[in-house]
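Report on the structure given below.
The complex appears here minus one protein chain, its other protein chains still in place.
For subunit A:
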Amino acid sequence: MKPITPLLKVDNLSIELPAGFDRKYAVENLSYTLEAGEILCVVGESGSGKSMTANAIMGLLPSYLKPSAGRILLKGRDLLAMSEAELARERGRTVSMIFQEPLSALNPLMTVGEQIAEVMLVHGEGDARSRDERVLELLDYVGLPDPASLRHSYPFRLSGGQRQRVMIAMALALEPAMLVADEPTTALDVTTQAQILDLIRRIQRAKGMGVLFITHDFGVVADIADKVVVMEKGLIVEQGTADDVLNRPRHPYTRRLIAAVPHPDESATRAEAAGEPLLEVRNLQKTYRSGGGLFTRPRIVKAVDDVSFTLRRGETLGVVGESGSGKSTLGRCILKLTDVDGGEIRYRGKDLVPLSQAAFRPMRRHLQMVFQDPFASLNPRHTIGRILTDGPVANGVPMDEAQKKARDLLALVGLDPSAYDRYPHEFSGGQRQRVGIARALALDPELLVADESVSALDVSVQAQVLDLMQDLQKKLDIAVIFITHDLRVAAEVCDKIAVMYRGAIVEAGPPAEVFNAPRHAYTQKLIAAIPGRHWNPRAAVA
């Protein structure tokens, strides 16, 4: 019997890193196979080398990285032995790729139609007319509205989800046997992500394609994978069928990752926070106006529309919504980082809205913020010590006292005391976020606004930072407004959840209630879109 050649066979692939990196190989002794009609998910955290294997298959590795051993066999032919010209013929025809950032993956100065047609053009397929027809067919196939006019649009006119659909249309133009998808839904909203995942799965079934899907999200894996490869630090630690890896993980690293997947604990009930309300927001309004000149009407967006809620000491309110829902604007309004158009923000009974910036300044120390991007929110030229002492010193705390406090805080957030004299670039994302939290706590705030504070972090680091925040909240009895796009995270850490949609809170209540019996149609849609809903990671590692 003749053995059937698999669609893709990666055989003992190693890619050496140049000297000066923390490890010798970007990926080492990688071996896996992908059959036609199968979805293989490569899962790992940042720096695990998961994207590296995708780039090696496409021949898109940066010039300083060269595969040092092994083979990549596509339909039995070694891609690593091909010349650049041969490889260019295979790309787009036999194997195509879609990327993480739909915003930057399309050429901003070419219409989407031109970009799709270009695939066929450079591979010498058809004439101008048949290519045009195919473009319309593809745009329609990936579910984009009005293909006839959309193909003349420039990418900046399209939403993130639409752009990712264009990318998929482009990848499908020549009906390749294999699709490489590098985190294609990570940058998208959860409802858009669900649609794109659905589209990829549908196309894969219809065309019998093999899909290599790179992701960090186990929920996504649970939704689409047939087979799973788990990577850590350039090595494959575990591989097998999706059922085996997800429900019976053997390797400790896999078990740790799965344990860190946020999952609402349905049995747990939380003690109702009692006592005086710390913050009362009543009928808050914020409208953005843009454009508008001598002849044009301004564009008006209601970013925060009649929002009301109450927050007590020691309580966590989760504000959940997709991009553009106004959740971040709400956070900025409460901290008076932006003007409001109406309503009240009562902090300990005192309305903050009419206060001038000067009158509000002494109160600022009570209301602090932890930002989303741990890389951009710390001044790269200041030591951690300076970052932690600046706030207290500006509020009149003597320097030596502030320094002592800063060192205590470093211990509190689980950082080494030596961090005090170091600069932000010496820390990882998770560590920087700990610094961000310490910075906010340096002023002994009573209210913390955490705006997507764990979104940029790997899942295991995210779990640690969430634990830290919950722990600190209990210790210090502070109120937290937790702004996030991730319902799973919110359900795990919050006492109450408010779902925002187009500036308004459409539903609010305890997590279990919102999760299990959502009343508003939008909440229902949001919950239905959560990846891996039918998979219980807690049971897998129990």
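Criterion: a residue touches a chain if its C-beta (ideal position, glycine included) is under 8 Å from a C-beta of that chain, and two chains touch if they have at least 3 such contacts; residues count from 1.
In the analysis below, contacts and distances are computed from a predicted model.
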item	value
UniProt protein name of the chain not shown, from "Peptide/nickel transport system permease protein", "Cytochrome c", "Lipid II isoglutaminyl synthase (glutamine-hydrolyzing) subunit GatD" or "Carbon monoxide dehydrogenase medium subunit"	"Peptide/nickel transport system permease protein"
Listed residues A:I15, A:A56 or A:A105, member touching the removed chain	A:A105
Residue, one of A:A81, A:V122 or A:A376, that touches the chain absent here	A:V122
Options A:K50, A:R91, A:K286 or A:R332, residue touching the unrepresented chain	A:R91
Residues belonging to subunit A that touch the chain removed from view	58-60, 84-85, 88-93, 96-97, 99, 101, 104-110, 118-119, 122-123, 154, 156, 167, 170, 291, 293-296
